[in-house]
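Okay, structure first, notes after.
All protein chains but one are shown in place.
Each chain carries a letter (A and B) given by its place in the written order, and its residues are counted from 1.
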Amino acid sequence: MILAAAAASSAFSGWAFYLAQQSINALQLGSIYALIALGYSMVYGVLTMINFAHGDLFMLGAFACLLIAAFLPLPFVVILLLVILLIGLLGALIERVAYRPLRGGPRVSAIITALGCGLVIENLTLVNFPYAQRMPALFTSTSYQVAGLTISTLQLLIIGISVALMLGLDFFIYKTRYGIAMRAIAFDARTVPLMGVPADRIISLTFLIGAGLGGAAGMLYGLAYPVIAPSMGVLVGWKAFIAAVIGGIGSVRGAVLGGFILGGVEIMVVAFLPSTYRDLISYSLLLVILIFKPYGLLGRAPNQKV
Amino acid sequence: MSALLEIQHVTKRFGGLCAISDCSVAVETGHTHGIIGPNGAGKTTLFNLITGIYKPTEGAIRFRGESIAGLRPGRIALKGIGRTFQNIRLCKELTVLDNVRIAFDSQLHYAPIEALIRLPRSGRGEQRSIDESLRLLEPFGLLAHAHDRAGDLPYGHQRKLEIARALALKPSALLLDEPAAGLNTGETAALTEFLRWVRGEFDVTLVLIEHHMHLVMNLCDRITVLDFGQTIADGTPEEIRANPRVIEAYLGGADDE
Partner (left out) sequence: MKPFLAAAAIARWPLPVLIAAGFAFTVAAQYLPILNGYTQFVLITVGINIILCASLNLVNGYMGEFSVGHAGFMSLGAYSAAIFTTKWLPATPAAFLPAVLFGGAVAAVIGFFLALLSFKTRGDYLAIITLAFLMIVKSTWENLPYVGGPRGITTAPLTTLPWVFAAVVATIWIIRNLVYSKFGRAVIAIREDEIAANAMGVRVREAKILAFVVSSFFGGVAGALSAHATFFINPGQFDILKSTEILVMVYLGGIGSLAGSILGATIFTFLSQALQPLGYWRLVILPLILVLLMLFRPRGIMGLRELPWFLPRRELLIKRELYKKP
């Protein structure tokens, strides 16, 4: 009798430990999703446009890190800043060359262009890297045992950097002049530019920051799951897009919320179900959420002027 | 005589903004009813409430005694309320004829499958829609333009086409949102005559929002004056002309400038 109770309790604690361990993994994946989702959400907020190329910029972040690390022995932080800058500039460049000429035209054209740009980036990468690449470890990660749970410096670093970037962005958007301008344009893209807000510059800045965060996420993802391939732009990047929609696309805090929810769901699916169900469940979750909350958890329905 | 369209104590709030508050209007069958008021008085909002684009926050809207508040816009249109828009909303890429046919199509009753495999009923319906739509275009002076792209028409023709299109619905009430906007004095006088003719020819009750006082006073049997979303006066043109509150709402605003 006592023996059975003890066995049950140890089984329970084993299960609880497993869950706790998976929660750390979920936090890691969720923070990466959240970082990417921010880019989708910011662009949608300002231009009401789905930037389908964003996932591929995320993928390029990983490859940029791979290339920089292969040729320049730079410290980790410098590589991270370089990747953010490079991918951010590329994001702003794509906006300037491919999206801006279409602004004011049919919105469908902009989405199609974005989809096309994404595929061009993905397949150009594929031409140069036909096989999956191994990401170099940029530093030696040590694992700690805390209350029976394993957590590595890499995991702490990924979660820490992501959270720091998100807090920085939140501060930027709510407290600085440019951030306020960004929110103003998102609120009313027609009137606000008339009041002297330089819309083009703010939009470029939005793409720069969004893509930069996506690039950072790509690098962190590559460090966490060190086999990278061009297809991860679609496989992982579009998951982050789901996260943005679940949270309410256009909402910055929604993107973060959606990222962590999706990260949690995916890790738990893999932990308790066959891993091939992951996509099925993530995309079904998206549909279910859209049925009950058509504009996501924190999103607002657009106003329509008649 | 019973009212065709009754707006009873309707209130519409957008967030904290109260666009219409406790507004009541009764439009009699066969009358021409004018809705006037300064800019931002809530006139177009009232039209959008009647046609189902917005749902009233409070109050009832009845058409032929039947409550229509909260119905979808398409259903309300089919019950017999046609409208035009302040900023013209034609299907610009379609021909003039097809713009009218779209509204006429609600009177064609053939099933999807009949259309897909071209059973006779769909063909007969289509022919009827062409014939009747062309007939409708003639008095509007648009027959010669029947095959032009609607977006290419001159402004005045676009306004007329919008009216023709709304009439193709065979409505019993026609809501006109500033039909004389952008017209000069001569054109406005012509429009007044034209609307008089429309009213008789199509046996339709007109409700119009207008700033041209001359047109409103000439054409309307009854006028409702809105200011800040509230009804401040309601009566015959003579009564409205003499109403001190109306004079204040109009001239008071003018004094400030």
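The definition used in the following text is that a contact is a pair of C-beta atoms (placed from the backbone, for glycine too) under 8 Å apart; a residue touches a chain by one contact, two chains touch by 3 or more.
This is a predicted model, so every value here is computed, not measured.
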{"item": "Contact partner of the left-out chain, one of B:G34, B:G125, B:P179 or B:G229", "value": "B:G125"}
{"item": "Residue, one of B:C18, B:A60, B:L134 or B:I232, that touches the chain absent here", "value": "B:L134"}
{"item": "Residue of A:T113, A:S162 or A:S204 touching the missing chain in the full complex", "value": "A:T113"}
{"item": "Touch list for chain A against the chain that is not drawn", "value": "48-50, 98, 101-102, 105-113, 115-120, 123-124, 126-127, 130, 234, 238, 241-242, 245, 274, 276-277, 279-280, 283-284, 286-287, 290-291, 294-295, 302, 306"}
{"item": "Chain B residues that touch the omitted chain in the full complex", "value": "51-53, 72-74, 77-78, 82-83, 85, 89-95, 97-98, 101-103, 105-106, 108, 110, 112, 115-118, 122-123, 125-127, 129-130, 134, 143-144, 146-147, 149, 165-166, 168-169"}
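Rule of thumb we're sticking to: only the chains that are shown with their structure count from here on.
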{"item": "Approximate Å spacing (C-alpha centroids) for the pair chain A, chain B", "value": "49"}
